[in-house]
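In this view, the complex is presented without one of its protein chains, the others remaining in place.
By letter and in written order, the chains are A, B and C; residue numbering begins at 1 in each of them.
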Amino acid sequence: MIKVGILGATGYAGAEIARILISHPDAETVFYGSRTYAGQRFSEVFPYFRGLIDEKYDVLREPALDVMAEECDVIFTATPQGYLSSCLSKEILSKTKVIDLSADYRLKDIEVYKKWYPGIDRDDDPSLLSEAVYGLCEINREEIKKARLIANPGCFTTCSILTAYPLVAEGLIDEDTLIVDAKSGTSGAGRSAKVQNLFCEVNESVKPYGVTTHRHTPEIEEQLGYAKRNAGGDGDPILINFTPHLIPMHRGILATEYASLKALPDGTYPDETMIRAAYEKYYGTERFIRLLPKGSWPETRFTARSEFTDIGFTVDERTKRVVMAGALDNLVKGAAGQAVQNMNIMFALPEEEGLLQVAAF
Amino acid sequence: MIKVGILGATGYAGAEIARILISHPDAETVFYGSRTYAGQRFSEVFPYFRGLIDEKYDVLREPALDVMAEECDVIFTATPQGYLSSCLSKEILSKTKVIDLSADYRLKDIEVYKKWYPGIDRDDDPSLLSEAVYGLCEINREEIKKARLIANPGCFTTCSILTAYPLVAEGLIDEDTLIVDAKSGTSGAGRSAKVQNLFCEVNESVKPYGVTTHRHTPEIEEQLGYAKRNAGGDGDPILINFTPHLIPMHRGILATEYASLKALPDGTYPDETMIRAAYEKYYGTERFIRLLPKGSWPETRFTARSEFTDIGFTVDERTKRVVMAGALDNLVKGAAGQAVQNMNIMFALPEEEGLLQVAAF
Amino acid sequence: MIKVGILGATGYAGAEIARILISHPDAETVFYGSRTYAGQRFSEVFPYFRGLIDEKYDVLREPALDVMAEECDVIFTATPQGYLSSCLSKEILSKTKVIDLSADYRLKDIEVYKKWYPGIDRDDDPSLLSEAVYGLCEINREEIKKARLIANPGCFTTCSILTAYPLVAEGLIDEDTLIVDAKSGTSGAGRSAKVQNLFCEVNESVKPYGVTTHRHTPEIEEQLGYAKRNAGGDGDPILINFTPHLIPMHRGILATEYASLKALPDGTYPDETMIRAAYEKYYGTERFIRLLPKGSWPETRFTARSEFTDIGFTVDERTKRVVMAGALDNLVKGAAGQAVQNMNIMFALPEEEGLLQVAAF
Partner (left out) sequence: MIKVGILGATGYAGAEIARILISHPDAETVFYGSRTYAGQRFSEVFPYFRGLIDEKYDVLREPALDVMAEECDVIFTATPQGYLSSCLSKEILSKTKVIDLSADYRLKDIEVYKKWYPGIDRDDDPSLLSEAVYGLCEINREEIKKARLIANPGCFTTCSILTAYPLVAEGLIDEDTLIVDAKSGTSGAGRSAKVQNLFCEVNESVKPYGVTTHRHTPEIEEQLGYAKRNAGGDGDPILINFTPHLIPMHRGILATEYASLKALPDGTYPDETMIRAAYEKYYGTERFIRLLPKGSWPETRFTARSEFTDIGFTVDERTKRVVMAGALDNLVKGAAGQAVQNMNIMFALPEEEGLLQVAAF
């Protein structure tokens, strides 16, 4: 039985890890960490856990990475930006594995990080950043198997990258034309008390936010740059427009993506068959990616509370563009579920263990 | 492996049975029945099942009780009122078990049934009605173990009865004063296309409906009459006011109940300790009923997508009343989950098998 | 043109007064007061007012009752409990009228106030409390005409009282059996940043709160006590159970009320005709109360953003009870709209001026 610690257990992502692990046959949460609620019972803060948590672990403890390293085989950190990098060390990694849901280890270029995350000190050991593996399971599975430190991808990022990856990697689209218009449920905004996230401010409305400035932008750009290398590119990040929108629903991300098709040598453009073949090549055997049949489009509800990413697409012959849409649950595949999927891979468990739940809308 | 058939698989309750059984270790759905969608794939009607259903069963078949009796160990019928009683027979029950989610076998007095369900022919074999066991698991567990035919309780009914049962059974309240004010998510209204259930008609509004005339009334009255027998009553139905309300949410029922306390022989009234003791007596060891601590009240979200019923109460010394509130998920404990719990009991499986999911709101 | 000041203009009720007055032909808001947002533009805090507010008044000013008394003909105070009573004086009332949306002047018995609002100092001039008129327009219209200080009723209170008033006043129901089960949209919880009011905590759930302890209870009890005096009672408050519930919608209150019918001298019970006659007697000519036809029940959406209160009822011959339901918009008739209706009455304007908007759901 893998012993698990969760830091930030009282945020939405942390609590979701706890929820998923309740029905995981090979893992058990033995440390619930929370700065704000330390001393309270976890099942009091989240009453839906009543009757489902072992009494002896049902207390929220002060965060303490060193203590956790002794007690836990793996630590999930759903903590504020900059927290983990301020206290992680090689010694801790020698004792336990860490799966980080913050952005601390997602961007390989620390200068890019500093630009998009201003105000966060990063005088930490750069070798940890080098060591960290970007935990997008379907893309980096082999590296994840050997990793001690996982940078769990962002929610928008997971959805945006998975939706476009095969087309970039196969050189079918002009990356410079890629536009990602994303829609997110409100749990993505976190559980802190802000007027803008009150029910009466979110309900019955849609708005864009972080236009041209959202922090998931460079993460998508870096990873799709790697994809481009497959197609003969230099591996440098690509440049995109990414616009998130807040939707009056609890969970779910939908990324609608637009890109111009690259002309083939014969002057024609890739058709639906070629596009589908590219998706099949990368995802054909993936358990948690469902490529939809022609004419079908993802709806976030069909992925809610599940680990699945649903992807649909069409070729627009009028405009020579491909329009793609990917959907997932921002708290599951976009955060906690993917973190557990990473854990399964790292511990050589069946990748789908604890994750085979049907969407329940 | 128990072979399961579901009639009415494309309604909300039927689909919920299918969803729960996906992660049930000892049961497998081998027959999805639907009159409306016969011939289509189940995973096309409900795309969230894509990738989770065995190809060879993934087709919706015409309802046929006799065929199902050959292929299935148990049949769940989530069918219109009067359907099952029009075609069920002893011969079928000799081959398979039936758990009925309609009201056909819930009311033991056929005259009461005819009054509340006018227009439905009931010239069926009355011995089947006699044989049927009312499948309220926590109350009728011993009878359910031996049953071939289960009348699965209604959603409002389950919530309303469980919330008041111990206080009636222990004679602590005056049953004639019981008032049940219930609030239900919209999935309770079913999946048929009606203007009144459109998003724009339900969203941002609350309304009462079926005031003094809702069909779950006699079901509550009959069962609480049995509870009263425990307290020395005659077992006749009690008389209550039951008012359901439609709430702009998907799932969940909250029943707020009011009753005057019965004076004790010494002229005082039952206090919170006595009330709590009564609840503990009946539910203290129940896996799926959570009696909340003093000052806590149920919220439907904490039971959503789970089998739990949460109950809270307080004694009002000003008015000499007890105010109780019970919450559950109308599609799970209020329908599909309780049906599976009944199946587990009937097949001598652990009662919680396939049902230990944490609420995911 | 009546010059209006609003204190607490950045709460939901204060902003709603501002909204209503934009289309009021005889009133103009000249002072927007807010402690928290002082110095900002009102139309920046609430961007939907952009282009609709006179530039010269479009700034939020520090609260200052004395300044307002000089500049305004009437002041609306949507301020925290205890604020107004801490600074109101006869001198201010000699210069301007005050319509208070807090509870400071609602309860005539200061001891009852102190019990339900503990921790609030009330060493203010008791003659102001004596002078204040309870601003339930349909009941106290004549007194309101002459008033300088209005205690604008609470949202639950307005709905609960209006729904039961005629039946109590005509002695048709046993007041001791009155139970009020109320459901409220989330704007009733105010605009302060609390975790419990976040979208993700409110959405897709229903919960009771303040069970047996909600502060609107004594207000209902006092006013219905006055109604009882009409029927020969002593005018003392009656005792009720009042339970509010939080509903995942923006606006609206529905109060479902239950009471046992009083036997008539001949041993029979009041029938629907008698009940309807009582409602017609009190509300027959009221512009903003709509008594629904038999079989119709109020839905909050039909009153949303309007000044109307819709009331429906039925007599249950089985239980000898009447079940009533009233609906209104908690921010309009339950707060800002009634405040403006009071203003219209106090200034001898047509009562419906600025208030004849159709519900827009």
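Before moving on, here are some points about what is shown:
The working rule: a residue touches a chain if its C-beta (ideal position, glycine included) is under 8 Å from a C-beta of that chain, and two chains touch if they have at least 3 such contacts.
No experiment lies behind these values; they were computed from the predicted model shown.
The chain not shown here is touched by just one of B:Ser23, B:Asn197, B:Thr212 or B:Asn230, and that residue is B:Asn197. Touching the missing chain, out of C:Thr10, C:Gln223 or C:Thr303, is residue C:Thr303. Between the chain not shown and the residues A:His24, A:Lys97, A:Arg191 or A:Arg301, the one that touches is A:Arg301.
Although one chain is not displayed, subunit A still touches it through residues 177, 179, 181, 183, 185, 200, 203-209, 211-212, 239-241, 243, 245, 247-252, 254, 256, 258, 297-302, 304, 314, 316, 318-319, 321, 323, 325, 327, 361. Although one chain is not shown, part of subunit B still touches it, namely residues 12, 186-187, 191-195, 197-204, 248-250.
Annotation for subunit C: contacts to the undisplayed chain at residues 19, 22-23, 47-52, 204, 250, 287, 290, 292, 296, 299, 301-306, 308, 310, 356-361.
Keep in mind that, in the parts below, only the chains that are shown with their structure count from here on.
Put simply, the chain nearest the middle, going by average C-alpha positions, is B.
As a whole-number value, the distance joining the C-alpha centres of subunit B and subunit C reads 39 Å.
One inter-chain figure worth recording: subunit A and subunit B are separated by 38 Å, centre to centre, where each centre is the mean of the chain's CA atoms. Shared interface positions of subunit A, defined as residues touching 2 or more other chains, are 204, 250.
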